[in-house]
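Missing here: one protein chain of the complex. Every other protein chain is in place.
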């Protein structure tokens, strides 16, 4: 309700009335209180306390979206950076997100164990993440796709999953990163076959059927002189967002009493920002380096 | 996953491996299958069959948003039309929505009783509505606010409520419309007092304390010569969106064999579109006029 | 809590204390208030309002139970009557059950649409039905199995299902009655083949493989001179329990002032009791005859 200071209005308009059951006519305010029973149909969907709450978003029909907007294959750097910009906005605008992980057209957000944001209601978590991400996607589009106008507003579906322990949460994130690796290796070979060897998608698919990871590495190396290990980390590992202290330079305009002209000064402030990393999160090293992510002050 | 034809990749990369429990090192594909147990933590949140599913969205912090973007008070026509444009996009892009109702910064969407879209999963319903609405809000902003740039991407929270009968659904919509009426009457007087009589918001609030609807009508009429009944229907009733057949004129370019120049022809096509009405939905008349909304073909 | 008038006890015992985190020692009462956060892990499981709530019970391992207690095949009249006695007890002791239906080792209980018993919490509904049924089963066992001692206490599993309309509720009950019919026809032929023709269970099963209902009727008639239509209704239809007014004769002992001996008088009182019917509930006739079952006073 954006234009209202209204609170409880205690009675009814003479000019508007509603016919209630058995022909009784009521003023609107009384009618409203009669209708209000419908609120009891709402369900309490709060997440189990003391558990990690994960919201995962997926682009809706992004295969088509990528084609319409001429995304480069197998990876479009602009699209990936835009996704990360949206995820950073989500982390800045919403509360209690301690880590996020993204790859391809999906992003996962982890709320801290003891978050009590919106009383842990799952519907609030997932719709606020989904809507903030989606509006940011359109808002920041131009910063990443200068020459490519956005043709239509995209949708994202979301879900909430609850993890009771650090181990299950880490395994969830590892699952997504393993998925990223497997898809990226496949896509890298697939599009090399299509773009450089001139195979049709069907032929490329056929060629890769049954191949192991070692086989794909081999094809990349012998046929395309690509060492997969040298591919960009962001493609191979996806993007991890965690809060880090960064020094930000702020320009300040000052007017000194004795001078006529305003002076600009720069001030450096340390702020907490969600910063991207492109590193392994399946092993223990990452978690040992960043113990604060899983630690919860009591 | 937007860039992939990948399906099942059957084995693991030699170059990447994960240390599983007790120091066992695994290839990524095997690791992924070990991690996949985390999917079992997802919960089935499908809505009770044969019930109306309602998704209601609310703007997040729209009080602040309205101020920052200089919305006119008590109603901003541009903002209301933009909300409706977004709701229409949601109805066109998503499936099985039979009616929508909006007022102020909220919109409710009703999915048909027997919808089996995404297996009736509540999380899909609410996140797809929320994200499609939010991305449309930014996408169409300029069409409604030409001179007012959008300063930041807004968020919307959503929820799902399930209604088992036609009566409870109609009561839900009536509840929202009664809410619209009560707030709008209040806001109309409130802002007249502030804008025309020069009261402060606090004074206006004080003045209206304890007044009945009749009192407010009286104040409007005697002090401001406003007959509330003549206020725009969209403000008093909110916006109802239902599917209606409309004739659309399509311009077609044709090249006739004997002519050198292309000719433009117009073709009229009948299409189903979500069209706005600003009418009473609390009484029976609306539902008798539009029986198809609640009827379900078996 | 059966032995207590205790309410709020405001402080702690000097003789008992608990070591809380970081070595802080607390009295028990303060400790209890610290532990009480664990209540927040309870989930609201109230059933959707305005819907029929069905609790269905099934005997646990009743195949084994029937063998150990020498139930007659294909139907044991004593066992079925005992089940019904337990269901009647459930209806009398619990609240808001309008109809129950039983067959074999299962019973379904339907709570009225607008019941607000225990705030419609599903867990209360199903555990109170299950426990009352189970304790009654042991309590009344002797009344039905005079010569057969109960060897061990049986278990019953239960579930709650919610139906939003009269039609879905009637279809639920019809589903159970159709199940009764199909099983009973099968079992009647099966046990005739085993008991009268001397087939082994495996042979009887083989013989019936792929047979239609008409075939089974034919076997019963030609081989065993059984007209299935003449089988007892309770076996073919199961048992329906609905509330009916019955006249009950109550013996009253009275002492008149002028007489030394007490006199017995009988008084007839009309009471509402859950009474068994063995009739079809799949067709409309039953529901037309008993409209009060589905009607809900507003």
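Which chain is which? They are A, B and C, in the order written, and residues in each are numbered from 1.
Here, contacts are C-beta pairs under 8 Å (C-beta built on N, C-alpha and C of every residue); 3 or more make two chains touch, one makes a residue touch a chain.
Treat the numbers as computed from the prediction; the structure is a model and nothing was measured.
Student: Out of B:44, B:146, B:247 or B:264, point to the residue that touches the absent chain in the complete complex.
Tutor: B:44
Student: Spell out, residue by residue, where the missing chain touches chain A.
Tutor: The list for chain A reads 48-51, 162, 164-165, 168.
Student: If the missing chain were put back, which residues of chain B would it touch?
Tutor: Residues 21, 37, 40-41, 43-44, 48-50, 298 of chain B touch the chain that is not shown.
Student: Touching the hidden chain in the full complex, which residues of chain C are there? Just list them.
Tutor: That gives, for chain C, the contact residues 1-6, 9-16, 18-19, 27-29, 31-32, 35-39, 41-43, 57, 59-60, 62-63, 65-66, 71, 73-76, 79, 89, 93-94, 104-106, 118, 122-124, 126-128, 130-140, 150, 152-163, 168, 171-172, 174-175, 178-179, 181-183, 185-187, 190-191, 201, 204-205, 210-214, 216-217, 228-229, 282-284.
Keep this in mind: only the chains that are shown with their structure count from here on.
Student: Central chain, going by Cα centroids?
Tutor: B
Student: Report the inter-centroid distance (CA atoms only) between chain B and chain C in whole Å.
Tutor: Result: the chain centres lie 46 Å from each other.
Student: Measure off the straight-line distance from the CA centroid of chain A to the CA centroid of chain C, and report it in whole Å.
Tutor: That gives a centre separation of 50 Å.
Student: Once you find the CA centre of chain A and the CA centre of chain B, what distance in Å lies between them?
Tutor: Centres of chain A and chain B (C-alpha means) sit 21 Å apart.
Student: If a residue has to touch 2 or more other chains to count, which residues of chain B qualify?
Tutor: Residue numbers touching two or more other chains: 162, 168.
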